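Here's a slice of the assembly, chains where they normally sit.
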Amino acid sequence: MFREDSPEEECGVLGIFAPKEDVARMAYFGLSALQHRGQEAAGIAVSDGQTLRLHKDIGLVSQVFDPLTLSKIKGDFAIGHTRYSTTGSSSARNAQPFLIDTQYGPIALAHNGNLINAAELRQELLKKGIGLSSTSDTEVMTMMLACSKGDTWFDRLKDAILHWKGAFSLVILTRDQVFAVRDPWGFHPLNVGMLPGGGHVAASEVGALRTLGCEAYREVLPGEIIALSNTAMIAFQAVPIPEQTAFCTFENIYFSRPDNVFDGKSVHAIRQRLGENLAKESPVEADVVIPVPDSSIPAAIGFSRESGIPYNDGFIKNRYIGRTFIEPNDSLRQLGIALKYNVIMENVLDKRVVMVDDSIVRGNTTGPLIQLLKAAGVKEVHLRITCPPIKHPCFMGVDMGTYDELIAHRCTVDEICRKVGADSLSYLSLQGMMSAIGREEGYCNACFTGLYPIPPTIGMTKTGFEQSIGE
Amino acid sequence: MFREDSPEEECGVLGIFAPKEDVARMAYFGLSALQHRGQEAAGIAVSDGQTLRLHKDIGLVSQVFDPLTLSKIKGDFAIGHTRYSTTGSSSARNAQPFLIDTQYGPIALAHNGNLINAAELRQELLKKGIGLSSTSDTEVMTMMLACSKGDTWFDRLKDAILHWKGAFSLVILTRDQVFAVRDPWGFHPLNVGMLPGGGHVAASEVGALRTLGCEAYREVLPGEIIALSNTAMIAFQAVPIPEQTAFCTFENIYFSRPDNVFDGKSVHAIRQRLGENLAKESPVEADVVIPVPDSSIPAAIGFSRESGIPYNDGFIKNRYIGRTFIEPNDSLRQLGIALKYNVIMENVLDKRVVMVDDSIVRGNTTGPLIQLLKAAGVKEVHLRITCPPIKHPCFMGVDMGTYDELIAHRCTVDEICRKVGADSLSYLSLQGMMSAIGREEGYCNACFTGLYPIPPTIGMTKTGFEQSIGE
């Protein structure tokens, strides 16, 4: 009911090497700057040079940790993880980081992404006689490191990475090292920065780096392994970048916080340009441009700037209702989206409104939002979407739903327009989107085009192993 | 540390009469739309016509209630409360509503505001031999109703209200009635609305009414007592409105959610006009106007609109760090405000920036924010505040701090400008503010002017009774 129509299954990862600092505490604040990438579970693993200690649980970062739990995980090296939010309760068993002891000493791993060959790799591990305690591909990766050959973790990592197909932005903790690893396609962001007092931090988004005071930062390159260190970082191109990288376009459209930098470009600036291009491609006579908060605020600003139509707030989003497990009763259920969004009537009354949103996935919230506007006395609603229609599922870890669930797979733009009750509906074109991003190639656009950067195989659909171990 | 420089001690109240509905569940969703008015504690009291049942605790609405606790408080009548957030832990003992049994049957009460004669009234009760279990003026009001004379709750309320000096927007629950009561000065908002299926709702803000689907709503008038009913409400002017009402200006500046309507005017629209007037009064050559999110977004939009200087996001505010009880370590503490706000560099780099904020109280966050901007490469920062300098404490329940804490009491505007490191600083004039609000009189401006609508007495300062009962 309160599940909004957004793609899901993103995570945030964080790695810290900060000699003599309280890295658990730093990880706590760093993770809180990645909380928007996952609100379901959080975890931090720390090494004091000898022993790896872990605390993880279901909940927000601020709920999972308290002064006591933080005080128990002291050290110089840390990794952390926030996990995406799903509706309903879920299992602590799949929370991250994963921590195991191996023949080479202890290791912990936290992962953002999805291996498309996870099922095959899992079968290979099981065949080898290895037991797995969860259904997660992160445990698969961790176990593969445990049974890799090679003299150092670095060597073993170089080896293992060659077998991993799909999206993986990783942080890895050993007794005395923290690694940041990014898949050769570069699907999801991963950045490293330098701490002013010595040491380095790796994080999904630069926001977390800046929150921790990092002064210089750069992206981990696709296929790169970086070992955090006190002074100069050791970077190594472990896998050649494929012909084409495949940066996830959706990071720009929706996932990243607008202050992130992805592929060298400001996400906020890209989103503004998305709005500008949309205004160029699909202009409309109107009185006000409003965003669907929070995701489309920058694009609405851009649309307004390009079109000259004034920008204003049209909705207030209740930021506290998001993760409730209380079911509304019947009368409340009818109110639906109104439990979460309120119209600022005076800003839209009797107006022709351009409503900018980032995307339409299943299509269940757009209609009700437009109804709210109409009920508040809006004259016309012109819906503008900052990406093309989503017609294909993502197999790289972003939960777009199945083909059947995708409204743009089932309906034409005109049909969607009628269904949601808009007076006009335009999606941004692929070209318009890519020109806002500033490159024509090197990006994954599979959910729009069906052209998957890694060809989908049978293994991509989730296999039967979930039935073995319940969550 | 994470306590931002905002006034505090506001609350949200809610009352529901909805025959045959699950009023506890409705109250849950209604309160969540008032959560921004108080994040410390929440409570709901329900009557089934015979018995009053209460659940309240420390925490967010979504933390205090779960399906089990809601299922235990069933009935047709409900009141609810959210309490302001303070740093550090606090006591469940002062959570609201207050529920007592009296000679006239059970009664519960929830309160937004502050009685300035609470200490005197408290002494009178104690003198009568009444014991008080908390330090709250809400218990004082509840006990006064218990010992009022009169045949009906309505009569007793009419009687008691005459003794209460100060700010009080109340909801009261008896066995078979819900009352909404507003002090004659009208300090804080209180609204009532009609449920489409029958019954009525009272709430601090119209956002909560709309969240519950109310279709027609109006403000409870200053001095008015309204009994919620199934069909037509019974409204009664219990206290004559004083010569001048004293609507709290700060509701417009800061407290209310922008979709609220106060004194008949849209808060969002007022805030836009505050920004417009500020642009008129204190124009400046600049490249971009940015808000300090979230409070000053509408004003920044208005400033941009009036000045023609483009509006853009300059900061991202981490919405998850707010209520953490984890202390940063030394290195993190130096980062200060950067733990919560990140600059969107590309939007401000090399630019002359107008930074709009709602107010400066103690002055401890403005400087660091400007430093963040400067460190990000901003050329100039022109600070524009949407109200006059706050020079006087509030005795009507808003925690502005003491005279000594108020930076504008100690420093001139120029001094403040230098202290916070701005290139220029302008406050909106009193006239500019009131013209944005749209009226010249009827508002409290005491924290700006020192002209208190109710003359402060010795009793206004908190008396020694807190030392009797610890929290």
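As written, the chain order gives the labels A and B, with residue 1 at the start of each chain.
Quick note on the criterion: a residue touches a chain if its C-beta (ideal position, glycine included) is under 8 Å from a C-beta of that chain, and two chains touch if they have at least 3 such contacts.
Since this is a predicted model, take the numbers as computed values, not measurements.
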{"item": "Identical protein chains in the complete assembly, only 2 of which are shown", "value": "4"}
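The criterion applied here is as follows: only the chains that are shown with their structure count from here on.
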{"item": "Angular offset of subunit A relative to subunit B [C-alpha, multiple of 5 degrees]", "value": "180"}
{"item": "Geometric centre distance via CA averages, subunit B-subunit A, whole Å", "value": "35"}
{"item": "Complex interface listing, subunit B residues touching subunit A", "value": "21-22, 25-26, 28-29, 32-33, 35-36, 60-62, 65-67, 70, 197, 207, 210-213, 257-259, 266, 268-269, 272, 297-298, 301, 305, 310-313, 316, 318-321, 323-329, 331-332, 334-335, 338-339, 342-347"}
